[in-house]
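Supplied in structure tokens, the structure appears directly below.
What follows is subunit A.
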Amino acid sequence: MEKKKKRLVLRTVILAVLALAIGYTVYGTATKEKVELVAVGSEAPDFTLVDLNGEKHKLSDYKGQGVFLNFWGTWCKPCEKEMPAMDNQYQEFKDHGVQTLAVNIAQTDFEVQNFVDRYGLSFPVVIDKTKSVMTAYNVGQLPATVLIDPEGKVAKIITGEMTEKDIASYMELVKPNKE
Partner candidate 1 sequence: MSLIDLSGNLLFVAFIAYLVATLLFGGSIKQGNATGKNTGKWGKLAIVVTIIGFLSQLGYFITRWIYTGHAPVSNMFEFTTAFGMFIVGAFILIYFIYRLTALGLVALPVALLIIAYAAMFPKEVSPLVPSLQSHWLTIHVITAALGQSILAISAVAGLIYLLKVVDLTKPSKQRFWLEAVMYCLVVVVGFVAVTSTFSAMDYESSYNYVDKEGTTRKIIYNLPPVFGMNEYEVIEEHGMSPLVEMPALINAKKLTTVVWSLLVGSVLYLLIRLIARRRISAIFQPLVKRVNLQLLDEIGYRSVLIGFPVFSLGALIFAMIWAQIAWSRFWGWDPKEVWALITWLFYAAFLHLRLSKGWEGRKSAWLALIGFGIILFNLIAVNLILAGLHSYA
Partner candidate 2 sequence: MEKIICACGHSNPYGTKLCEKCGRPLTEEEKQNKVVDMRYDGMAIRSKTYNKSFVDKIWNFFSSVKVGISLIIITLIAASVGTLLPQEFYVKASDMEKGAYYADVYGTFGKIYYTLGLSDLYSSWWFQILVGMLAVSIIVASLDRGIPLYKSLKNQRVKRHESFMKRQRIVAEGQVSASAEETLDKVAQKMTEMKYSVRRDGSALLAEKGRFSRYGPYINHVGLIIFLGGVMLRLVPGFYVDESIWVREGETRAITGMEGYFIENRDFILETHDNTPQGEQVKQGVNVVAKNFQTDITLYKQPEDALPGDTENLEKVKDYSIRVNHPLKEDGFALYQMDYRLNELKQMNFELINKTTEKSLGKVEIDLTNPKKEYDLGNGSSVQILVYTPDFDGFENGEPQTKTSIPNNPAFLFKMTTPETPEGEVSFVEIMQPPLEPLGENKYRMKFASAEMRDMSGITVRKDSTIPILFVGGVIFMIGVAIGSYWNHRRLWLQVEPDGRVLMAAHVNKNMFSMKKDLDAVTTFAALPPYKDQLEKDEAGEESTTGGIKEKEGDNTL
């Protein structure tokens, strides 16, 4: 009887492990296609890029502040549309500890400068010439916005166009010392 019991347990364990393996495979394949940006709640990958004025911006330097990180390109219509709103909100929040950083994806200085001048953008615009920050954040579609809280953690990820109201609420989200 003892032997029989042992055998039953062994069989149950083997079958359970195999069932789990198959389940994991099916689940893994089903979720594989979804390309995710950095995970919410994880440490935002640090980076350093140079803006149009030659100034270096290092993400970790903004620890203690919220960061509104926007990936964009001049050819991307929704990016273009949300820029003026972003600039307004940048003015609103920059003295309340929320920094805005716009990361252009590997375009020429001329095009980016031209664009910035046209819209009179006041927040820092950096160019990711080698696409390494884009790679680190796994950015696929533009525009993509990553909200980073004062602790340097990813608070929220937004892909697609935002209204000015959205932008304001997102910046509010990562504002330090909320009363």
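We take it that a residue touches a chain if its C-beta (ideal position, glycine included) is under 8 Å from a C-beta of that chain, and two chains touch if they have at least 3 such contacts; residues count from 1.
Criterion applied: all candidates are chains of the complex that A comes from, given by their letters.
Keep in mind that what you see is a predicted model, and the values were worked out from it rather than measured.
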| item | value |
| --- | --- |
| Of 1 or 2, the one touching subunit A somewhere in this complex | 2 |
| Candidate 2 partner contacts - residues on subunit A that touch it in the complex | 4, 7-8, 11-12, 14-15, 18, 21-22, 24-26, 28-30, 32, 45-49, 58-59, 73-75, 105-111, 114, 118, 126, 128-136 |
